[in-house]
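Have a look at the structure that comes next, please.
Just one protein chain is left out here, and the rest sit where they should.
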Amino acid sequence: MNHLPPSSDRISVVILGATGMVGQRLIERLSRHAWFRISALCASEHSAGKPYGEAARWRLPTPLDPSIAQMRVQTCDPDVEGTIALSGLDSAVAGPIERSFAEAGHAVVSNAKNHRMDRDVPLLIPEVNPGHLHLITRQPFGRGCVVTNPNCSTVGVVMALKPLHDAFGVEAADITTLQAASGAGYPGVPSLDLIDNVIPFIDGEEEKLATEPKKILGTLTDQGIEAADMRLSAQCNRVPVIDGHIACVKVGLRRRATRQHVEEVLQNFRPEIADLHLPSAPDQPIIYLRDDSHPQPRLHRDLGHGMTVSVGRLQESDVLDFKFVVLSHNTIRGAAGAAILNAELLVRSGLRDVLWAGKNECRS
Amino acid sequence: MNHLPPSSDRISVVILGATGMVGQRLIERLSRHAWFRISALCASEHSAGKPYGEAARWRLPTPLDPSIAQMRVQTCDPDVEGTIALSGLDSAVAGPIERSFAEAGHAVVSNAKNHRMDRDVPLLIPEVNPGHLHLITRQPFGRGCVVTNPNCSTVGVVMALKPLHDAFGVEAADITTLQAASGAGYPGVPSLDLIDNVIPFIDGEEEKLATEPKKILGTLTDQGIEAADMRLSAQCNRVPVIDGHIACVKVGLRRRATRQHVEEVLQNFRPEIADLHLPSAPDQPIIYLRDDSHPQPRLHRDLGHGMTVSVGRLQESDVLDFKFVVLSHNTIRGAAGAAILNAELLVRSGLRDVLWAGKNECRS
Amino acid sequence: MNHLPPSSDRISVVILGATGMVGQRLIERLSRHAWFRISALCASEHSAGKPYGEAARWRLPTPLDPSIAQMRVQTCDPDVEGTIALSGLDSAVAGPIERSFAEAGHAVVSNAKNHRMDRDVPLLIPEVNPGHLHLITRQPFGRGCVVTNPNCSTVGVVMALKPLHDAFGVEAADITTLQAASGAGYPGVPSLDLIDNVIPFIDGEEEKLATEPKKILGTLTDQGIEAADMRLSAQCNRVPVIDGHIACVKVGLRRRATRQHVEEVLQNFRPEIADLHLPSAPDQPIIYLRDDSHPQPRLHRDLGHGMTVSVGRLQESDVLDFKFVVLSHNTIRGAAGAAILNAELLVRSGLRDVLWAGKNECRS
Partner (left out) sequence: MNHLPPSSDRISVVILGATGMVGQRLIERLSRHAWFRISALCASEHSAGKPYGEAARWRLPTPLDPSIAQMRVQTCDPDVEGTIALSGLDSAVAGPIERSFAEAGHAVVSNAKNHRMDRDVPLLIPEVNPGHLHLITRQPFGRGCVVTNPNCSTVGVVMALKPLHDAFGVEAADITTLQAASGAGYPGVPSLDLIDNVIPFIDGEEEKLATEPKKILGTLTDQGIEAADMRLSAQCNRVPVIDGHIACVKVGLRRRATRQHVEEVLQNFRPEIADLHLPSAPDQPIIYLRDDSHPQPRLHRDLGHGMTVSVGRLQESDVLDFKFVVLSHNTIRGAAGAAILNAELLVRSGLRDVLWAGKNECRS
């Protein structure tokens, strides 16, 4: 067992939407985090006041930490203790709650879609666009700020596009996803819809896959993020899998490349943040698997504690230039783990301290 | 109950590979066929000599016809009774057996891949390229001939491309499939590979999807079939579904079209063979479904007794011009039903009679 | 196609709870019924006023009849047209609505649990206890009446116990079920609970299996039904199956029997109602399957159009006397088909006419 710093030395974190699927994953991954400790669990009125173990229907194989089970759930009130607010809130309610937490001085790290495309809000994947984090210094929230992670199906695709875009320029990508049930939360997709079946539709998902990557792969300018110049189109399917989204990607490149070169670029991807040694950053953000039948959700979703994106089946294509398959763990790399990694980058970058210093001045 | 013509008025049909999954579907669909009667069931040495009910592990919900259950399985010897041989043989053995049946004067209607790309063998979908059937008059088999149907994942895609190709010219298509377990036969895919999982690989399938459609949509010339000029690329996945292949298709067209126009063209598709009233031809070879979450394998695979192809989710795309979703029943429309419909066209076309007449002369 | 009597010659039937899973099955099975025609579709306020095709999320592979799709859904008001009311209502609301329909003179044939154990309400399986139908003459509903069918997991078990009870006397039965997802309705069980999983609990189900069979196998007396004298205990599990409940039954008999004798009794079961030729009664209410791996939900649930109960794997047991496996289609034999068969028996028995005649007098 690794030894943690004493609780008092760790940064206090509020979980917003603590009883949902993403909230549960956040709790699972924070229960022994080296930098963070959970100071408050917030959820709807319905859950507030109950011990967490009673309020939540725990759906993860990792047993719920007994000390968390006893914590009393609170409403999403910005007065709760905690300097970082990790939000797994549903988008139906996330917008105003997250804003109020930011205004109250919290660093809000959100998994919800509500603020992702806001002009001054970073849509962040630490391995891909860490520099976008600077946007938070332009936010109107005083000491508070809002940072978001992309949609669960976007993360894997963008992680694989990043080294290709750097090396060859991505001109176009056609994406077809096979997405896991957990992406829809709990209760989510009825079993009558997924046993012996596929649903070729996920509300809003194709739009997110066609827009979010352009912002993430875009350029930070004085006017905000200038979207990357690429054409994207997606078809999204729900399949009978618990966790792990597959994306079949066809990609057109601006510069010629051999298959061998593309594979090397994928394999050798080393992100800028590698030297920061963030606790949740996997040793390898991308792993290239050579077996023809890989990646598979059940076998590879947990690589790198769920934070490694697996890529395989790279082939030349007659329509666009190349095609390959990407797998990422949707509730870890695509949600809870993504948010925690964002929070880690926020802390390590020192930008949060800048906010606290600078904004204190502004306020005084 | 509909009344069948007396057995003696129906054409005798041999089933090759009678114990396999396609063989079972052939038997299911021929047990009350208006034109055909099963005269012999052929399979491997291992099964030969046993009553069919004992030799085959019947895997269909429709109960096995007791009179079929009692028929004794024979080896695949061209001397068996029967003028048409419907083959559900595995490609590992289909090549020489089918050839020997053709040489012995059988009209071989095959589901195996072995002869599909042969120069003088029609790769036939009656609603799409009925004229290609004339190729059989160029075959070197005397009174016999070989007709093939395409791979199970090809059929649905080509059926949807046909009206688009006629109306607008298909220039390119990017295809991602989500294929059912029955496509791999029995025992086929282990359940350990498909529970809570997807396999992003099906051996040989992507190649078939990139080549077969060009032959089917090609033009009959004196030199054989001139392949259609289009670029194709596919990624094929196995998903936990019993029957019904989904294909997510992105298509580039040669002539501009509105979404509305494309939908009309799909909906109003009326094949040349509509007036022939072939017993297995569905009223609608293509049905366009408007519900955003359709087509779904479990709900729509059996439309038109499994012979109707369902299309839905037509949208404009930023990469190629349009995208849509196609569903077809892989062991019916994509295999057994396809072969039977081919046999029906062969009979109705009169070409078989031509062979018999003409070749009789040649032989005499 | 079989020809139906003209609509005006058929008895008008109201569907209560028309949009739910049982409601959909009722509609599917009544759309071409020889005796009945659907005169009204009733559901909650939320659905009322909409065309049925819009109000219901149709979940069956059989396409919805277009004429039904256009019928406007009504609220559950006893003034609607119809002499028989077939109820697939949820038990949360079924009690008072069904009562009000009975009081208004409808023959209510219900699938809900609310009135099943009422003293003067028959809990009816036509092949098992047709005589219990006489209870309706003791009901306080004037021309109206209430007839119920048992819980979906009870039907199969009781059907198999009936011939054994008649022949040998059932003293005890230990039952373990493996129940399909459709038993929980739609949306019902979340897919996150059933992919790669089993839930060893179904609320209220074990109690129903321990009580309902005793009433059904009981004796009609002047004081009502005297429950059969047997000990019952059940454990109920939800498994990842769409339709078809398996019950593993161990049974203790009052009279000694050989395995061979028990099998014969199961196979040769010929119910009293066989001569009535009710339209929904299967040729064989019980089929005994000899293959060691049968019955299986996917292969055998649709036997007898879903109305045949499959039994297999009969063996002697060291604890109770015998053990065997029962399969029945839970939304057909266990719900919609059961209710329709009850309605058919009600009509054929003439008891409904008695009510109308007799009660008219009483009322005048």
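So that you can tell them apart, the chains are marked A, B and C in the order they are listed, and the count of residues begins at 1 in each.
The rule we apply is simple: contacts are C-beta pairs under 8 Å (C-beta built on N, C-alpha and C of every residue); 3 or more make two chains touch, one makes a residue touch a chain.
Keep in mind it's a predicted model, so treat the numbers as computed, not measured.
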| request: Touching the absent chain in the whole complex: find that residue among A:E103, A:D118, A:E171 or A:D302. | output: A:D302
| remark: The one residue from C:L26, C:V109, C:V158 or C:A173 touching the chain left out of view is C:A173
| said: Touching the hidden chain in the complete assembly: which of B:P5, B:G49, B:G131 or B:P190 does that? | reply: B:P190
| request: Determine which one of C:T75, C:S91 or C:Q235 touches the chain that has been left out. | output: C:Q235
| task | In the full complex, which bits of subunit B touch the chain not displayed? Write them out. | result | 21, 59, 181-182, 186-196, 240-242
| remark: Contact residues on subunit C toward the hidden chain run 172-174, 176, 178, 193, 195-201, 206, 210, 231-233, 235, 237, 239-242, 246, 248, 250, 252, 292-299, 312-313, 315, 317-320, 323, 325
| query | Contacts of subunit A with the missing chain: which residues? | reply | 59-61, 63, 195-196, 242, 298-303
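In the analysis below, only the chains that are shown with their structure count from here on.
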| query | Using C-alpha centroids, which chain lies at the maximum separation from subunit C? | reply | A
| message | Given that subunit A and subunit C are copies of one sequence and touch, is their interface built from the same residue numbers on both sides (over half shared) or different ones? | response | same
| said: How many angstrom lie between the centres of subunit B and subunit C, each centre taken as the mean Cα position? | reply: 40
| query | Could you state the distance in Å from the CA-based centre of subunit A to that of subunit B? | reply | 44
| So, what's the distance in Å between the C-alpha centres of subunit C and subunit A? | 48
| task | Give me the residues of subunit A that touch two or more other chains. | result | 193, 195-196, 240-242
